[in-house]
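Here the complex is missing one protein chain, while the rest keep their positions.
Chain naming follows the written order as A, B and C, and within any one chain the residues start at number 1.
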Amino acid sequence: MADILRTALYLFISVFVILNYGLLLNGLVRKIVARAHGRVGPPIWQPWLDILKTYAKRSAISHGVMFFLGPIFRLAGGLGTYLFIPAIYGSVMFANLSFSGDLLLVMYFIFFGQLGMALGAGEGGHPNSAIAVGRGLSQMTSFELPFALSVIALAIQYHSLSITEIVAAQQGGILNWTIFTNPLATFAGLFALLGMNMHSPFDIVLAPQEVPIGPPTEMQSSFLGILQTNRAIFLSAKLVLFMNLYLGGATNIFAMMLKTFMLYMLSVVVGVSFPRFRTEQSIRFFLGVPTLLGLAAVIIFML
Amino acid sequence: MTKETKHNPSILENNGLPEFERDYFCDARPEQSRPLAKYIEKFLNWARANSLWLLGFGTGCGAVELRPLMTARYDMYRYGIAPRPTPRQSSVFIIGGYASVKTTKRIIRSYEQMQQPKFVIALGSCPINGGMYWDSYNTINRIDHYIPVDVYIAGCMPRPESIIAGFDLLKKLIKEGQAEGANKYIENLDWYKANQKKIIKDWNMPDYNW
Amino acid sequence: MSLKDILSPFYVWKRAFEKPYTTANPLTDRPGAPRYRGFHDNDMEKCIGCGTCADICQNAAIDMVPVEGIQTSKEDSGLRPKIDYGRCCWCALCVDICTTNSLNMTREYTWVDTDPDKFRILAGAQENFWTGKETGYKLGEGYKLLDHDRITMPMVDPKEGIKSFIELVKGYSKEQAIKEADRCVQCGLCIATCPAHMDIPNYIKAIREDNIPEAVRILYETNPMSATCGRICTHRCEEVCSIGVNGDPIAIRWLKRYIIDQVDRKEIAKILRNEFKPNGKKVAVIGAGPAGLSAAYYLTTVGYSVTIFETNEKAGGMVRYGIPEYRMPYEQLDKDIDAILDMGVELKTGVEIGVTESFDDIYKNYDAVFLSVGLQDSYSLSITGEHLPGVIPGIQLLDDVTKGQIPDLGKKVIVIGGGNTAMDAARTARRLAANVTILYRRREEDMPADQEEIEEAKREGVKFITRAIPVHIDLGENKKIILHWNKAEMLDQGPGKRPKPVLIVGEAYTEAVDTVISAIGQSPIYKLLPEEIGSQIKFKREKVITDKYGQTSLPKIFAGGDIVNDIADAISAIADGHRAAQGIDLYLSKQVKVK
Partner (left out) sequence: MKEIIQRLKQQFTISNVNQQRVDLTFLSVKKEQAVSLISYLRDFEKFSHLVFLTAVDRVEDIQFQLTYMLHNYNTHQDLGIRVLIDREKAEMASIHHLWKQAGTYQRELKEMFGIDFPGSPRVDESFILEGWDNIPPMRRDFDTKKYSEETYFPRPGRESHDPESYMKSKLYPEGDA
């Protein structure tokens, strides 16, 4: 019983930390992007204000049960992804619920939220939501391929589907990291990360000038608040996962922050520099070089 | 402004809609929202004042003056102002100058779909007293007869600096808890509806949009 | 796709290491441009409330409202523009059109408020946040919406002019008149100043629209002697013309003359088409000057039968006998008079009241009497020697010339006085081939004569000696008379008072001349009034006291013209006549003393 309570407390702390870290990352990146635009940018605490304001809306309307469940599914997806990833190698508090087959579960959770969201957004009835969901799912399917190939290559390489074991295998020096031991799989995975983060050129889902904001068009007040919460958690969860898979994980919280920040900056640097792809361009891109890289990685380790 | 205490029963039955569509829309009166306990509300108002999401609906010439605000020169993001493409998520509606009857109809629909608390900034001469289009057959003369307005900015069109000044005033009002336009709208709903229905001849929309 | 295509977009990140372009505080760091069109500012002192700004405003954004502390006067309507910023579109047409250049724009452009009813402001009068701020937009150099230059009136060359009594002013052509009328902004400030309150803006508008019949109709509403007034009116209206603040005033007098020159006597009757029923009542008018003629005209139009008694051979009074022909050609005067007589007014000339006709008879036989006998006597110089032969009054000279009795003035003539009569006398003497000098006790700017009269006199070779007080007159040799005069200096009498000329000791001069003409003013003669009637009428400084309708203390007797008003010009006399006609009508239709 005490074990369960302690685990719950640790999970709570872990989620709280990762939520605030996600918001901080958001605020920091907005500032950095603003500088690249030649602007001053919003204060670094702007994401907290926004999320507070959204939760503090005095009214909210629902379009039905699925509309209500959409954000919940999304948050469940984000939380689920994070909770099964050991955030810091060797830390009890941040080990979360990691177990031996967790990589598969995490891969499932990454996409679970998106599907839930698609259902919720559909219930809202806004045409822009439907268009964006269609775009999002198409793109998701296409970057899923290099990502899956990359993960398969890793599983073959490390003979494990446990993230903790994969991280453990990379310990003992920078050259043990997957990025050096299996660069092909790493690059395939990083390309998938670009797509997953939905920054330009892969932001067809949100596409501000086309389907104004995409799936959450009808989401407001606390519904939107949940989505904003999820966005912070899910972003960090993805980054932690990629850090664990390719960058040797982290043994303390500062290493984790540094590595995830660097990973996120990859998306940001690319995002600021390039304009948006159209849906078919995006799909063609993911099925091209990244998929080939993934395939090559798998084949090399099969041999 | 006249405040009617008795509710007019003729509105909110969605009479303007065809029979088969009436079921799709709610016809209950909207309810006023109550502020929370003093200090909590004060804290929330501070957050609201510093996170103003404005509705990206360019209703008139003023739409063109909002664009510079996003540029590096003015950078409205540093004031916590950001455009949102949907009324559901926005808290500030900027009436960008003149509003034709056709636009006014959309303004009302969009305004009602915004979630409380919501604020309105009227830009330029036209929403105040008609401006250049004071004698036009199809342009309203004063927006405050149709939706409650918190801040007016004089000009034709006001420069982006003036709009920033308008946001400053709005922030002050929000922090002082005076920007209760949404409640005012619901309180005087019959009056606003009567005014709206006077000019919008084909009322083929629900009486109130949630 | 080359590697360069992939790498070059990352170049954008160099900006992240530069200083941001953002203006730190846009509200203070970016003032309006030097010619920015911000909120209005109005100079309360310069503004005359003509309302042209309100007229030109396409958005009906400007109201003319009274302002506390600003008095309505003849030059100032007392109204000031109040601008509705719920209407203004900052086009600045009001600034461009402003007749006085009092309206400008500041560089302030930010005004936010929660109360939409506040966006109305009396620029310049109400204290607000831009009071005293730097001026932005104002009328640019060399750029104007208003036409400040009067169309030059074609004139006879002065050298030719002094050879005969030919009319000097030639009159506008149609093109010129329309162009001149086009300069008018229709503010209507002039109406208050005109003694007859003529509807000036509307007859100018009729000229612009080339609608002469309408213009004539407007003229006759308030003035039945437009051919006369179009020539010799003292045109006080032009002094308050809003265009005159920064440019030449509209040539209102010449435009009036233009209208009446376009029609002949028969057409006037046709245009006026007065249809009235005779009401059987009779009114006597004594004196066929402008006041009498005007009263007769307006009384006739409402059905009275009017008889005018005139001592002279012809009607016209001082306009005929006191104004030389080069200014007031007789056929033009006749046109006015004939048009009035065409209405059915009876004119008896050569009647001398008290000699050929008894005042008592008239008083008994008529329902009302209008007295407009004018000023026939000259003020005396009150110096020794003024009764010597060769010293003649100015009006007598003018009267004689009109009647064809050309006097011998000799070679050298001195005219004493600075009024219009002095100018007329001097210029008439010039036409009789004399060398003329005008002697005036004050400075030239103090002269009561019209500026253009003075200028024309100078152009015709009349010499001016100012600050010269005649002391006495001697008889010299060869029928010459010697005028002794002394230089004077102007002594300040304190603020608001006219400076007084005082002799300078030791600066005495003498001049030997052939004729001295005194033209320092005229006074009335009331000897036609019988004792018992004269004693019942109240006077003050030789002028008859009347109420605003010209009624004297004796209800049946009305008076007007120079014997009543102090301005003593034709247009005032015409206005008096019109008012008296209204008074007589009120008196006779209600049989009450009007007050």
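Basically, a residue touches a chain if its C-beta (ideal position, glycine included) is under 8 Å from a C-beta of that chain, and two chains touch if they have at least 3 such contacts.
Small disclaimer: the values here were computed from a predicted structure and weren't measured.
Student: Who does the absent chain touch among those shown?
Tutor: Displayed chains contacted by the hidden chain, ordered by label: B, C.
Student: In the complete assembly, which of C:A16, C:I178, C:I191 or C:L503 touches the absent chain?
Tutor: C:I191
Student: Pick from C:L79, C:L122 or C:V564: which residue touches the chain that isn't shown?
Tutor: The single option touching the absent chain is C:L79.
Student: Residues on chain B that touch the omitted chain in the whole complex?
Tutor: Missing-chain contacts on chain B: residues 100-102, 105, 128-130, 134-142, 145, 195, 198-203.
Student: On chain C, what residues meet the omitted chain?
Tutor: 49-51, 54, 62-66, 72-74, 77-79, 84, 86, 116-117, 120, 187-189, 191-192, 196-197, 201, 222, 548-549, 575, 578-579, 582
Operating definition for what follows: only the chains that are shown with their structure count from here on.
Student: Between A-C and A-B, which chain pair is linked by more C-beta pairs in contact?
Tutor: Counting C-beta pairs in contact, A-B comes out ahead.
Student: Going by CA means, which chain is nearest the middle of everything shown?
Tutor: If one averages C-alpha positions chain by chain, the most central is B.
Student: With chain centres taken as the means of their Cα atoms, state the distance from chain B to chain C in Å.
Tutor: 58
Student: Would you kindly tell me how far, in whole Å, the mean C-alpha position of chain B lies from that of chain A?
Tutor: Roughly 36 Å separates the two chain centres.
Student: Could you list the positions in chain C whose residues touch two or more of the other chains?
Tutor: Within chain C, the residues that touch at least two other chains are 20-22.
Student: Among the residues of chain A, which ones contact at least 2 other chains?
Tutor: 34, 37-40
Student: So in the complex, the part of chain A that touches chain B is made up of which residues?
Tutor: So the residues of chain A touching chain B come out as 30, 34, 37-43, 46, 49-50, 52-54, 56-61, 126, 208, 212-213, 216-221, 224.
Student: Could you list, by residue number, the parts of chain C that touch chain A in their complex?
Tutor: Touch list, chain C to chain A: 9-10, 12-13, 15-16, 18, 20-22.
Student: Please output the residues of chain B touching chain C within their complex, sorted ascending.
Tutor: Going by the criterion above, the answer is residues 72-75, 78, 122, 125, 128-132, 134-135, 142, 144, 149-156, 158-162, 164-166, 168-169, 173.
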